[in-house]
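Starting off with a structure, shown below.
Some chains omitted; the rest stay in position.
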Amino acid sequence: MTGTKEFLWPVRVYYEDTDAGGVVYYANYLRFMERARTEWLRQLGFEQDELLQREGILFAVRRVAVEFRRPARFNDRLSVRSRIRQRRRASLVFQQEIVRDVDRQLLCDGDVQVACIDAAGFRPRPIPDALLEALPDGF
Amino acid sequence: MTGTKEFLWPVRVYYEDTDAGGVVYYANYLRFMERARTEWLRQLGFEQDELLQREGILFAVRRVAVEFRRPARFNDRLSVRSRIRQRRRASLVFQQEIVRDVDRQLLCDGDVQVACIDAAGFRPRPIPDALLEALPDGF
């Protein structure tokens, strides 16, 4: 186990992320959360394009349960805080929070379950051992 | 109570909806679900731009819990089936399912809680009576 318990990733809100309500379009928080998961894997030494080419696997989101508490606005600087809630043989559950930097307000949070699947048939595949070992143990 | 229990809305998958996995990017199913909610309100006689201008309210997603079961692909024709799971004073819970037309496979489903808020302060506001009455009673 080499990873830290928690991974922080910064996100800036651009016009493309907002909607006519003047705030971030809610489905886009899920994009921010995915960027954070991708960067965490990268920091641990795992590039998803290489995992696909060498092992024929990719990670697909299987389930999300997210609460949207306060809106982020154009130009806000946010932080995505990610932890592993659960490690299984073929899936991971991430607990993720998005916080606005300027006032430390929690904007949204939730759990995202990600499954390891084979890219050809979209069937479950074991997560590579090296990756499982690199990830922290959970809470 | 004038509405039907269930509302069906068709969606075609375009390139813009897919990702490099060859399938619909998971956060985009939430867009499809929102289109269906918008069209349901429209069919019941409620235009959200008029609700905003006349009553100063808008609907914001407060919580989603969605399971992604099977992938949709480019060019698929989908149907979004929506029902009301819960009607409260200032929020609604929709139960929504996305089905692929050609084989009737369930691709994803879940609950989406939508809150009625004032557009200026983003605080909860009662759902207009006329709208509550137009919506079906639930399951």
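For clarity, chains are labelled A and B in written order, and residue numbers in each chain start from 1.
Assume a residue touches a chain if its C-beta (ideal position, glycine included) is under 8 Å from a C-beta of that chain, and two chains touch if they have at least 3 such contacts.
Note that this is a predicted model, so its numbers are computed, not measured.
Colleague: Which total copy number does the whole complex reach if 2 copies are given here?
Modeller: Shown in place are 2; the entire complex has 4 copies.
Heads up, the rule we're going with is that only the chains that are shown with their structure count from here on.
Colleague: Would you mind pulling out the distance in Å between where the CA atoms of chain A average out and where those of chain B do?
Modeller: Centre separation, chain A to chain B: 24 Å.
Colleague: Show me the residue ranges of chain B that touch chain A in the complex, using the header's touch definition.
Modeller: 21, 23, 26-28, 30-31, 34, 58, 60-68, 70-71, 119, 122
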